[in-house]
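Coming up: chain A.
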Amino acid sequence: MMDMIAGALQEAWLNFSEGFAAFLPRLIAMLAIVAAGWLIAAAVAFVVRTLLALFRFNKLADRTGTTEMLKRAELPAADRLTATMVFWVLWLGFLFSGVGSLGLTGMEQLTSEFVHFIPRLFVAIAILIAGFVLANFAWRATLLTAVNANLPSARLLSGGARFLVSLLAVAMALEQLGIAQHVVVTAFAIAFGAVMLGLAIAFGIGGGGVARRIVDQHFPEKPDTKDDDVSHL
Partner candidate 1 sequence: MNGRTSPGSPGDPLWYKDAIFYELHVKAFRDGNGDGMGDFKGLVSRLDYLKELGVDCLWILPMYPSPFRDDGYDIADYYSIHPQYGTMDDFREFLDAAHERGLRVITELVVNHTSDQHPWFQEARQSTDNPRRDWYVWSDTDDRYRGVRIIFLDTEMSNWSWDPVSKAYYWHRFFSHQPDLNFDNPAVREEMWNVMRFWLDMGVDGFRVDAVPYLIEREGTSCENLPETHDVLRFLRERLETHYPGRMLLAEANMWPEDVRPYFGEGDEFHMAFHFPIMPRMFMALRLEDRKPLVEIIERTPEIPAGCQWGIFLRNHDELTLEMVTDEERDYMYQEYARDRVARINLGIRRRLAPLLEGDRRKIELLNGLLLSLPGSPFLYYGDEIGMGDNVYLGDRNGVRTPMQWNGGWNGGFSDADPEQIYQPLISNPVYGYQAVNVDSQRRTPHSLLHWMRRIIQIRQTARAFGRGDIRFLKPANHRILAYLRTYEKETILVVNNLAGTAQAGELDLKDLEGAIPIEMFGGSPFPRIGELPYLLTMAPYQFHWFKLRWL
Partner candidate 2 sequence: MPVTSLLSDEMLRQVIAVGQADIAVGIPTLNHGGVIVDIVDAVTRCFRTHFPRERAVLLNVDGGSDDGTPELVLDPARDQRGNAGGGLRTVHRISARYAGLVSRTKEVQVAFAANELINARALAIIDPDCAVSPDSVAALLRPVLTEPCDFVTPVYARSWCEGALVSQLLRPVVRGVYGRSPLEPAAGEWACSARFASDGLPGELWDADLGPAGISLWMGTTALAGGYEARQVGLGLRPAPIRAMRAALPEVFSQVVGALFRSLELHAPYWVESRPPGSVPMIGQPTEAADDPDVPATEPLVESFRAGVRDLEPVLAEILQAETWQAVRALSESTEDVPAFGDALWSAVVYDFAAAYHRGAMHRDHLTKALVTPYLGRTAAFLAGYAGSPAGATAACEALGLEFERAKPHLVERWNPGGTQ
C-alpha cells in the first residue's frame, strides 16, 4: 500500500518534475519574449517619435486641427501619442505571443479573444474621444452662432447640440464594444428622433420667427438688416 502511495507520489513527483522541466524553458522563453518585446517596442516607439519629429508631424497635426482636439481631450502631443500607441500595440503583441508560448490550454482561446477584442476597444475609445471633442466643438459653435445671431436660449440650444453628439458617440462606442447592441441603438434612435421631431415642431410652430431669422442671416436677399446700424469697417 505504502509502496503504491510512494509509487504514486514518485510518479507524481516525476510527472511534476518532468512537467516543470518541460514548462520551465517555456516560462523562461515567455519572460524573454516579454522582456525583449518591451525593449523592441520601446526602441520602435523611439524611432517613430524621432521620425515624426523629423517630418514635423506636429505641424501637420496643428494644421489639421488635431493638436487642438488632443489638447481639448488632455492628451499628449500628436507625435508622443502616436509613439505611445505604437509601443503599446507592439508590446501587447509580444505579451500575448509570450503567454501563448506557455502552451496553457484554454489560455489560447482567451488570448485570441482578447486579441480580437483589443482593436474594438481601441476603436471604441477613439470614438468616445472624438465624440466628446466633437460634442464640445458643436456646443461652442452653436453657442457662438446663437449668441452672435441674438437668438434667445443660446445656452439651451448649444447644450442640446452637445448632448446629442455625445449621445451619438456613446452609442457608437457601445455598439463597437458589442454591449447591449440592440438596446443602445434603439434607445439612441428614439432619443434622437424625439429631439429632432421636437426641434422640427418648435421651428414649425413656435420658432417660425427664429427660423426665419436664421435663414435670413445665412441667405440674405437684401442688405443685411441686423438690429444695429453701426458701420464697422
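Things to note:
Going forward, contacts are C-beta pairs under 8 Å (C-beta built on N, C-alpha and C of every residue); 3 or more make two chains touch, one makes a residue touch a chain; residues count from 1.
Here is how the candidates were picked: all candidates are chains of the complex that A comes from, given by their letters.
Bear in mind the structure is a predicted one, so any value in this text is a computation, not a measurement.
Per the touch definition at the top, the candidate among 1 or 2 touching chain A in this complex is 2. By the touch rule above, chain A contacts candidate 2 in their complex via residues 62, 65, 67-68, 71-72, 137, 140-141, 143-150, 154-155, 217, 220, 223-224, 226-233.
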